[in-house]
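One chain of protein is taken out of this complex; the other chains stay put.
== chain A ==
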Amino acid sequence: MEFVVSNTNLRDLSRIFLNLSRIDDAVNWEINKDQLILTTLNSSRSGFGKVTLTKKFFDKFTFHPDTLFLTGFVSPTVRLSTQIKPILSIFRNKIFESTLLVNNNLNTNAGAAESSSKKNVVVENIQMQITSGKECRVIFKFNCKHGVVKTYKIAYEQTQTLHAVFDKASCHNNWQINSKILKDLIEHFGQKTEELTIQPVQGRVLLTSFTEEVVHNKDVLKQPTQTTVSIDGKEFEQVSLNEGIIITLSLKEFRAAVLLAESLGTSIASYYSVSGKPALFTFNKGKFMEIEAQFILATVMGPDDFDESSLGARWQQSGTANSSLLVPENTSAAPALENEAPSASIGWQTNGDAETSRMFHSTLDIPRNEEPAAKPSRQTTDEENHPLFLEGMPDETELMAFDNDVADDAEFGPTQHEQTYHGIFSQDDTET
């Protein structure tokens, strides 16, 4: 079996591996006569990434596997798993543009910080082969400039692969935005941010950071900054959301999806229904959809069961003139979704096992300990927080003026409960 990737697609391939590595350390390969599918699943089974590369992505795609290799009843498929770190290291410090484009792209290549140094090699194409028998290896042959060939052999094992189930047709909430805009905005979240909450508010989409560390008894000043990004609805190519639907998911995996979309230069679309059910982030690249990526992330279960029909207004807008996306409020969104990409229903497939089961069932059913405390308070304060999201200078009436000094201060007095102070106050203050 052999696949050749030419330089125009090499950078994309290296970015695909890089971002899948943010999800897990191992990547699964599924190869059949039409495509190569790379998937990763994180250890807590709450994040799943899948990138499908069709035959057209490759300069050459030959699939003649050893019959012992084959699995699957539907179509002959080869399934393997490799570690991702060795793959990342072989792609590092390689320049994938053709010589004509080297000057423009040197600084954008992953890992090419010293772009002018001799360490970076200009690669013309990569040949991938899979050997079996005595040595189970995926062989990467980098054909570089000046006739240099770098060959890397990475061990694999045969595995079963697990896929996530996702029913796009039942997701009534979706949006689509240019991934660069989204990436620039999520860079504002601090390092310690663990989770992100996404919700529509007054024609805007709000992303709020959440960190477990916010514990009441700990030193107030050591708590991390809480960041909220409010994205104007106009920035989206398309929005169809029920007000009141709030989903919370892990930032790490969400970021991996956004970063990959941004490096491929595409828009990213999101589909989800209610909190607790998984959310899909998908994008594709190429005239023939040579690269198709899907990231399915578990969302944190809310304390209440949301009944969609009882929710607030439905916000829909489309950046294009395509009015067929607009759907009257109470009907199911299925007709709208049919106009979009073909509905995906990813099979839950293990080798030879045709039974489907829901992948995210376990993570969602386990109630999180912090949840009852954290979620309600975050939701109520989101309502109070509207002033934070308005443009320009805040309203005069938003903040209450107070009558007294701090201790008697109606708003800030009650905050003065701590007796321990910091540096300034560590000197002996006998007068206090």
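Here, contacts are C-beta pairs under 8 Å (C-beta built on N, C-alpha and C of every residue); 3 or more make two chains touch, one makes a residue touch a chain; residues count from 1.
Just so we're on the same page, contacts and distances are computed from a predicted model.
K.L.:
With one chain of the assembly withheld, which option in "Checkpoint protein", "RuvB-like helicase", "Ribonuclease P/MRP 14 subunit" or "Cytochrome c oxidase subunit 2" matches that chain's UniProt protein name?
P.N.:
"Checkpoint protein"
K.L.:
Decide which residue listed in A:Asn32, A:Asn93, A:Ser132 or A:Ser230 touches the omitted chain of the complex.
P.N.:
Of all options in A:Asn32, A:Asn93, A:Ser132 or A:Ser230, contact with the hidden chain holds for A:Ser230.
K.L.:
Could I get the residues of chain A that touch the absent chain, sorted low to high?
P.N.:
178, 181, 185, 187-188, 190, 220-235, 319, 377, 381, 384-385, 387-394, 399-407, 409, 411-412, 414-416, 418, 421-427, 429, 431-432
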